[in-house]
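Removed from the display is one protein chain of the complex; every other protein chain stays in position.
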Amino acid sequence: MDSNMDSMNMPKKSPFSMQIDLQRFEKATDEEKKQQDVMSESTTFFKDGMRKLMKNPLAVASIIVLVLIILTIIFAPLIVPYGYSDIIKVGGKRDKSAKNLAPFTYSAKEIDYMEETGEKLFPHIMGTDSMCRDYFIRVVYGTRISLSVGLFASILVLIIGVLYGSISGYAGGRVDLVMMRIVDIIYSLPDMLIIILLSVVLNETLANTQNPIIKSLGTNMVSIFIVFGLLYWVGMARLVRGEILKMKNNEFVLAAKAVGASSGRIIRSHIIPNCLSVIIITTALQIPSAIFTESFLSFVGMGVKAPMPSLGSLANAAREGLQSYPLQLVFPAVTIVLIVLAFNLLGDGLRDAFDPKLRR
Amino acid sequence: MEEKGKKPPLLQVIDLHTSFTTDNGEVLAVNGVNFTLEEGKTLGIVGESGSGKSVTAYSIMQILEKNGHITEGQILFQGEDITHYSPKQMNVFRGHKCAIIFQDPMTSLNPVYTVGNQIEEAILIHSDKSKSEARAAALEMLRLVGINDAERRIKQYPHELSGGMRQRVMIAMALASEPSILIADEPTTALDVTIQAQILELMQELQRKLNMAIIIVTHDLGVIAQMADEIVVMYGGRICERGTADDIFYRPAHEYTKGLLRSIPRVDNMKEKLIPIGGNPINLLNMPKGCAFCARCDEAMKICIDEVPPELRIHDTHLASCWMNVKNQNYMEVPDKDE
Partner (left out) sequence: MTKYLIKRILLAVLSVFVICLITFFAMNAVPGGPFNSEKALSEATKAALEKRYNLDKPVIQQFFLYLGNILHGDFGVSLKTGRDISGTILECFKVSATIGGLAALFAVIIGVVLGAIAALFRNRWPDRLIVFLTTLFTAMPSFVFATFLLMIFCIQLKLLPVWDASSKSLVLPVVALAAYPTAYITRLTKSSMLDALSQDYIRTARSKGVPTIKVIFKHALRNALIPVITYIGPMLAYILTGSLVVENIFTIGGLGQQFVKSITNRDYPMIMATTIFLAVIMVVMNLLSDIMYKVVDPRIKLD
């Protein structure tokens, strides 16, 4: 070992002289080097976002709550043997005694019937209302209505808003200017007032219509959609336009342009995917706001037509008997709060997970 | 220390470790940095982004983000360890003893207050001057940093000034309480080339006038060559080489520094081909156990993978941490502090 060192001509003072193993001073291979190059796991934007979303307990809980609610409103009407508009019947006869029953109780007639036949009747999970209707099924239908109003209204907003915003943002110049002035005006209109006003008018106008679709949906429902289509898209349009303006000057769009890609292609394959997170988040947050609006209109008496229930109209109807039957308000109110809460939290979770501005 | 009759150095950083706690784990941004700064001298810290150079500077000022903290080591200011200072003591140190200017003067000034207000604030905190005295001092500072029409500028908001002017304001604000150290974190990166030179000249001029020490943190080798008495090259949160400008530029002794020099154009050798350093900057979440640079190093040896190279003295003023120097026996001695 000593002779080995001497031949290397190491300086005597060196503390390494005793420990140096020459083999270790051979060149490292690329593979050995690569092992050192520990990169963080490469993930796609979507995967990374989903991983973050799934780590967020509130967002996961919201998803679970929403899935449960959706499953309930799909399957409950198939299982529960009561109709949302029908007075409870016992042995084929209307049971007028089944008024305002507490949850999981039966009316006198029902009890008699069950004793007579030995058949077990389906329980009234949330009791009954003042018109002897099973309250659970009414809340289920109310949730159906409220959720579909929220969903369709948001889809409407999504389509109009994204189209308008992307055209305006992409066209730029004078077109953009005019289109944005229109948005400004609509934006400055007090939406709730206009909604009420239009609902009043549309109610009267559509009242005599023979159109089967409008009839089955109820004129109020149609007017809610019209109003959403007319007013609520502006926020989305502004957002999308803003994103596009930001994106337009980005290198990758310039590069696509330089290569000669068409405008439509640039919007479709470059800009929209990049705006997607903003659009999804806004849509998720639009649903609760639409549900709010619907419940508000129901409160003012402009909601869905009786006997069709919505969560808002149920809650409103329950105010009359509030002192004696507070649960009739609690059930729809809690359902609204749950749905809105779940969408809000999910929207927040999505934003935290997908909004690039928040990633650091 | 006083008894020994030897004044302690102005600033001494000993084995500094700083890390950030993140969702993905502990980011080891600085892993054992040592250096000494003498009064009136300029220390340059160079390195690419993520090398820990800015974090070192912020550690000295203790202005790290909330999730960042000094985990080990000492920072001695005139012989006193400031890492154990209370927040109150630290507030005196910041601004009064040591000031900092940042990369982006656009965002570093508060947009809702006037320039004057922000400079006066710095003065009022560290002195018992009255408001009007502070105003006068702020005006004087603005003139000192070469702002014309200071009376008008002092009433303006940051957005009404140009980038170069804002950086001058930043300097005025930093120097308002006459600190003995000025840290300049990429002071010219966000500025036009012509303005860059002006700002650097200004800093040198003020350094002479006020006899302060400067730590200049940058990735720009040109800036550092012009300014620094001593240069520290950082990679992966460690110092890989240090020495005078001549040492670093003409006799680089670390493969990273060599690569760095090959990757920038030089006036004295225009014909030479520029060679970029291949590979990716290292992942600070997952520090390799050997030399941080070895994955990107053309000369990497087996020992580089397993062991961190010790810092060896190449020359009087010149130290480097590279196993190549051991292999080629290109060193004078092993400094005492390393085992």
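Letters A and B name the chains as they come in the text, with residue numbers starting at 1 for each one.
FYI, a contact is a pair of C-beta atoms (placed from the backbone, for glycine too) under 8 Å apart; a residue touches a chain by one contact, two chains touch by 3 or more.
Nothing here was measured: the structure is a model prediction, and the numbers come from that model.
**Student:** Kindly name the visible chains that come into contact with the excluded chain.
**Tutor:** Result for the missing chain's touching partners among shown chains: A, B.
**Student:** Determine which one of A:Thr72, A:Ser130, A:Ser148 or A:Asn344 touches the chain that has been left out.
**Tutor:** A:Asn344
**Student:** Consider the whole complex, including the chain that is not shown, and state which of B:Ser59, B:Ser108 or B:Ser180 touches that chain.
**Tutor:** B:Ser108
**Student:** Quick one: which of A:Phe25, A:Phe152 or A:Phe292 touches the chain that's been left out?
**Tutor:** A:Phe292
**Student:** Using the document's contact rule, name the residues of chain B that touch the chain not shown here.
**Tutor:** 61, 63, 65, 87-88, 90-96, 99-100, 102, 104, 107-113, 121-122, 125-126, 157, 159-160, 170, 173-174, 177
**Student:** Which positions on chain A touch the chain that was left off?
**Tutor:** The list for chain A reads 181, 184-185, 188-190, 192-194, 196-198, 200-201, 204-205, 207-208, 288, 292, 295-296, 299-302, 312, 315-316, 319, 322-323, 326, 329, 333, 336-337, 340-341, 344-345.
Operating definition for what follows: only the chains that are shown with their structure count from here on.
**Student:** Which residues of chain B touch chain A in the complex?
**Tutor:** That would be residues 24, 279-280, 282-283, 285-286, 288, 290, 294-297, 299-306, 323, 326-327, 329, 333-334 of chain B.
**Student:** For chain A, which residues count as touching chain B in their complex?
**Tutor:** So the residues of chain A in touch with chain B come to 9-11, 13-16, 20, 23-28, 32-40.
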